[in-house]
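Notes for the one structure printed next.
Here the complex is missing a single protein chain, while all its other protein chains stay put.
Just so it is clear, A, B and C label the chains in written order, and each chain counts residues from 1 on its own.
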Amino acid sequence: MTILISLIPFLPLFGFIILGLGCRSIPKRVASFLGPGTIISSFILSIIALSDYLASGIPHPTSFHLAPWLSFGGFSAGFDFLIDPLSILMMLIITGVGFIIHVYSIGYMSHDEGFNRFFAYMNLFIFFMLILVMGANYVVMFIGWEGVGLCSYLLIGFWFKNQQFNNAAKKAFIMNRIGDLGFLLGIFLIFTNFKSFNYVNVFDLAKTMAPGSGTMIAITLLLFIGAVGKSAQIPLYTWLPDAMAGPTPVSALIHAATMVTAGVYMVARSSVLYVLAPATMEVIGLASLATMFLAAAIAIFQNDIKKVLAYSTISQLGYMFLALSVGAFTGAMFHLMTHAFFKALLFLGAGSVIHAMEGEQDIRKMGGLKNALPKTYWTFLVGTLAIAGLPPLSGFFSKDEILAHVFSAGQSMWIITVAVTMMTAFYMFRLLFLTFYGNYRGNNHPQSRLHESPSVMTVPLMVLAFLAAICGFLNIPELMGGKGILKEFLAPVFADAVKLSQVQHLLVPERREWFNIVLVIFLVLLMAFRAYRRFGLRDAGHEMRDAGSKSVFIRLAEKKFYVDEMYDTVFVKPVLKLSEGLHRFVEIKFIDRIVDGTGNTIIKFSNIIRYIQAGNVGVYLFFMIIGIILILFFNIIL
Amino acid sequence: MLTLILIVLPLLVSISLFFVRNERWARNLALTTALVEFGISIAALVQYFLYCHCQLLFRFEWLANYGISLKFGMDGLSMLMTLLTTFLVSIIIFSSFTQKVARSSTFYSLIILMQAGLVGVFTAFDGMVFYIFWELTLIPAYFIAAYWGGENRIRITLKFFAYTFSGSLLMLVAIIFLYFRTPLPHSFDHIWLYANNLNPAEQVWIFLAFFIAFAIKVPVFPFHTWQPDTYVTAPYSGSMLLGGLMSKMGLFGMIRWMIPITYPVLNRTDGLFIIFPLVGIVYASLIAIRQDDLKRFVAYTSIAHLGLVAAGAMALNSQAMQGAMIQMVSHGINIVGLFIIIQYIEARTKTTSIRELGGIALKAPRLAVCFMIILLGSVALPLTNGFVGEFLILLGLFKYYWLYEADAGLTIIFSAVYMLRKYQRVMLGNTNTVTESFTDLSFKEMIPLVAILIMVLWIGIAPGMFMQLAENGVGQIIGIIR
Amino acid sequence: MNSIISLSVLGVLVLFLGILKKKTWLLPLILLGLVVSLVMTILHWNMNRSLFHNMLIIDNPGVAFSAVMIFSTFLIFMFAAQYYRKVTRPLDDIYAVMIFALVGAVLMSYFGNLIMLFIGIETLSIALYVLAGSHKEAITSNEATLKYFLLGSFLSGFLLFGIALLYGSSGSFDLYAIHAYVVQHIHQGLPPMFKAGLFLLIIGLSFKIAIAPFHFWAPDVYEGTPTLLTAFMATVVKTASVFAMYRFFSITFFGIHGVWEMTIAILAGITIVIGNVTGLYQPNLKRMLAYSSISHSGYMMLAMVAFSGSTANALLFYSVSYSIATIAAFAILILVREARGNDYFGSFNGLSRNNHIEAFTLAVAMLSLTGIPPLAGFIGKYFLFAAAIEQGWLWLVIIAIAGSAISVGYYFKPIIAMYFREDQGTILQSDKTYKVHILVLTILILLLGVMPFLISGLI
Partner (left out) sequence: MNAVNSIPISYYLMFCSMLFSIGVIGVLIKRNALMILMSIELMINSINLLLAAFSAYSNDPAGQIFVFFIMVVAAAEVAIGLAIIVLIYKTTHSIDIDVLNKLKW
């Protein structure tokens, strides 16, 4: 069994090595088999792992010790894997969605000369992502944590001729690094308190500790900083929109479905620690609310199809963290899953659109594509409905669960959340209508050349659309007579957390819950309708007309609230100035001058005292007599 | 015995090399010597692990009535550093084959002499012998840098020599003073020196002397100003020797001599002296961000990285010190790798100015990959050698004082910033007139880099052996401190 | 004793040969005679006897040092042939005077009586006055000899006065008698007259050693004197005077401290600073070597300051290493001066291109003088520093350390010129034997560095 489990991550690694070494020698068709092939096989293995887990009488988590790694002073952090529902779920998502996207990429990247390199990177990413979720201790998780960061760097800057893209990649890596420092500190704090890195030992010890203790809050906050960096929450979210520079499949896989959700996974994984730190939960709640709202607000005013989706991703991640903050861990994971499906679907759809438009990404230049790209349109529509949260699509169920929890946790938070849901619906439908409805506005690219993508791209779309449509039924709440399969599946993971949870849920009467659901659906539909009224029927010229009357808020939102600019002036520029200044003034003008100065002073001194050697006997005699007198004086008179 | 051979063989070879006039022979003789040395050190390693960490001691009463004895041995620390030395010297000599060297027989004889000195420093168990070898390395280093160096090399190298030499003289006084504070009969043997009976005040002075001497060698901020110029002006082999090995002498000296002898000072001052390297980390990282010359850039990064190591060494707990040992090895490997890459780049483009470079990755994917992996090593990505050491050091510092760790941890961010910046400017983007005709690495050029990459990944993925060596060595030191 | 006789005889023989115009026999005879007397000296080893009522005391330190001085003279004569190649007239007089000077030096290393000390010193000095001026045509040589003579005889006046006072207070010239006197008076403090005598004696000797502020003659005289004889002054004379001082202390103040240490410590400190710092600015090697010799006499004073049993050893080793290195440096200097007319550092440029051995030798000599391990110079410095620290003269050692740090600045000038500056093309004329001699010196420096136990444990 250990072999099979360990094969799950190492098959992609194997693929990476083959593709990486033989980068230029391997023909494309081989690569296009090898790349997805490794993923599908590890997907199958994950299913085996799942079945094995379920089969084993009373399901219990199993951990495998693969190899020793760091060992010092009796402590050790080895390559250990933990197989429990949480990791199995993540593995399935990663490999499943990963496989679909790989297949899609075969078509999408077909014309790129870096084809093999692309698949090598993608495989490497899958490897690290699996390491991240399968690790049985925080250090192994950190390996994956940093590794996926590296892969996202490599893939964002995939077309490295363009320095803009490279900057985006660099930005992503560095911002992640900032988070990672927090994460690392968290790990150290854990180690110093629990004398171990292993989840099991740590949580067992943690359970015994008093809730709300300072160290616990510190640990969780530090870990959360890591999550903020990885999952693009305020204040470290600005890298994600830029990350759209990468090829669209990358955005779908890394920056929507999997990597960015690592933070959510990590918090869920350490749920035991988090429930013991209510203060941290509060912080997470506030941060996520702010992120949700801000991102949604920005998304409404974006015109780049991928940017809209990027901001929507940020805001959806906010949903998940909100769920975590109110202790709805299952809800968070559920939304993570559904979001993985429909956001991947949306991105791939967008990719197909871009592919058809031959690189055009500005939705103002699109419109009326639904005739040209029917498959893309329908799948995209499914995705939109799903994310907007309309029944019976997956998004409805996951959002509903979160909303329910939020409502029971606090009315005010609920109201904001609903508002964000409405905004989500609005910008998604805006995107949909601007892209596929109205009449074609592309000026530099004739409508005649539009063409539906090849089936290697559209089939994945359909698969994802199907999943996005139905996977909500995995977890139908009791309210609707479902029995929450996923909830039961994940229950053992979160059992302790739920037991220890500090969040007090006020009991909500069923009728009220039904009311909320209906209300939300109604509001969403309303938004969709408004979006249709504003964007669905329009033609190009009209779009630009009401550019005049814009409130301040809108202007700010269009400029993304100048956050990037602020960071640039507050952090980037000062650092560069400092670097310059330190070198010019401190290094050369001060420290080095002291060093050289010592030498120069000695030489000057030498130049002075050598004139005592006047060359004149009289002077010599004089000095000698002085010396003699002094010596005799000090030794005899004194 | 092996230890003695390790030291004597290169000495003899370097002397004989002076008289070899045929350049090709000189080159090959030098390389073979280096490889044989490497082989011997491997043999020593095997022996070390087979016979329960016996210290391979060699002892000869050199100046009996002055308490000086030629005592060499191999504990974990020495073994680790010796392996590093022999490995890197082979790499350095081999990588120097790609370019033409004037009076190469002298050149290689100096390098081999340097190796002898380094091995002596790392294996000496006698204070005075340690000092003698310590100075012995200075001569070849100086001559290599000053004879085969770049512009205004004379001034820079003289500064380098005078600066480091004054530091060492301080250490000499300290060692002699220490000698008379050892239990009777006085001896320079490290065990005697450890068992000194200094009073607190004397301890402080001894500590300062050692600290300054080692800090200049490493170099630790603010004693570092000789270093960037020297790295820039020295020939590549010289920069590699300086950055890869000579800087380690300082850190090794801290761990082997300074800390066991004067740790009470570190305890009493409560981490005051860790602040120097910590400041250096941030300071050098910040400066590195805006450096235009690749060699100067590497020089500053090495100040930052070694600052971290020095901090770890002085944190006085086993994790940090063990991490420091590992990180020394990793840094040696990485910096040599970086210098090799810069050497190749300059050989093709005749410039090390980042402003003029760019888009090399398009022309030379192999070089790009090697550069990227070594870069990852030095930004301490997990599964590369950089991570293992830095993780332990930071963990140890964290146990020492969390704020120090927070400061030192900034390297994680800064290293990413400057490394990626330079990588982007040099390798990525579109080619320009300078890099238009850039050719990818030849097989011969690949060999040293591949060897380095193997080490980078080996230490990163399976550090077990290295960690055990480090742990054995550090264990004794910590045992003394406790 | 025999060595003294043999040397004197040798001198006389040399003069006779001169009369007989047997020019070619000169050097062989001298070298042979030196070897013979060296052997005789060594035969005195371990036969501690005193001659003529303690006028001369033959003990191991004396033997060792006189052996060193004879050996140095031997080395210097090795280069005489090359140096006086161009000179046609027989040089019997100069050689003879050198040998007589050596006799004086040997006397100084055996003296057991202040009279003997005085005679030794004067024999040495008067011979040196002649040698300094031996290059009659050169005005610099004349100036040198005049300065040396005036200052020398002036200071020997003080020396004499000191001796007289010592005699007056202790009633004897015999060192042991003086020792007895000191032993009985040390407790209620030595009378001022005795002290005055003591310090005047020290002053007189420190002039010969060239200790600040009595060092002024050294640079000028060294520069003006013919190079070969400068080498003689810098090595033999210095060794003799330093050892004479040491001998005086070691016998008269056997086991007694604290009368003169502080004074000499201060003088030594000043000397080290002045020698090194002033040397930093010198544009030519010969004058630079003068300052280096000043600073080294400062280092040797550490042995007087840290006055204990082991310092004789330290002093011996130091003077050996110093003498060899200095002679080597002068040997190269002779060649360069011959080939390029002057001895400014500029004329050393690119020496390493065509003259590997010469360049290497000079480099080694310089490094040894700087005190870089594993060369002899380092071991010598180490012995002295160790002795000084053992006696608790840390501050003085710190000054000495600073001095040697500064000394890098000038000792490296020739190295830099020879190895790192552009070639001048001229090749030094030096025959095989000369090269061999140079190599011997280099090997000696290295050997003493690697195996100091060869002579470190002698006395």
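Details
Heads up, the rule we're going with is that a contact is a pair of C-beta atoms (placed from the backbone, for glycine too) under 8 Å apart; a residue touches a chain by one contact, two chains touch by 3 or more.
Treat the numbers as computed from the prediction; the structure is a model and nothing was measured.
Contacts of the undisplayed chain with visible chains (whole complex): A, C. Checked against the hidden chain, the listed residues A:1, A:415, A:594 or A:625 yield one contact partner: A:625.
Considering C:106, C:144 or C:233, the position touching the chain not shown turns out to be C:144 (whole complex). Of the candidate positions C:33, C:62, C:219 or C:350, contact with the unshown chain belongs to C:219.
For the options C:14, C:30, C:69 or C:126, the residue in contact with the chain missing from this view is C:126. Of the listed positions C:172, C:310 or C:354, the one in contact with the omitted chain in the full complex is C:172. Think of the hidden chain as still there; on chain A it touches residues 610-611, 613-618, 621-622, 625. Touching residues on chain C toward the chain that is not drawn are 115, 118-119, 122, 126, 129-130, 133, 136, 139-140, 142-147, 149-150, 153-154, 157, 160-161, 163-164, 167-168, 171-173, 193, 219-220, 223-224.
The working rule: only the chains that are shown with their structure count from here on.
Distance between chain A and chain C, defined via averaged C-alpha coordinates, is recorded as 79 Å. Here the spacing of chain B and chain C, counted between their Cα centres, is 43 Å. Chain A has residues 599 in contact with two or more other chains. Each of the following residues of chain B touches two or more other chains: 162.
Chain A meets chain B in the complex at residues 20, 23-24, 67-73, 139, 142-143, 146-147, 150, 153, 157, 160-163, 166-167, 170, 173-174, 177-178, 180-181, 184-185, 188-189, 191-192, 575-576, 578-580, 582-583, 586-587, 591-592, 595-596, 599. In the complex of the two chains, the chain C residues touching chain B come out as 367, 372-374, 378, 382-383, 385-386, 389-390, 394, 397-398, 401-402, 404-405, 408-409, 412, 416, 419-421, 452-453, 456-457.
Only residues 159, 162-163, 222, 225-226, 283, 286-291, 318-319, 322, 359, 361-362, 365, 369, 376, 381-383, 388, 391-392, 394-395, 398-399, 402, 405-406, 409-410, 412-413, 416-417, 420-421, 424, 427-430, 461-464, 467, 471 of chain B touch chain A when the two sit together in their complex.
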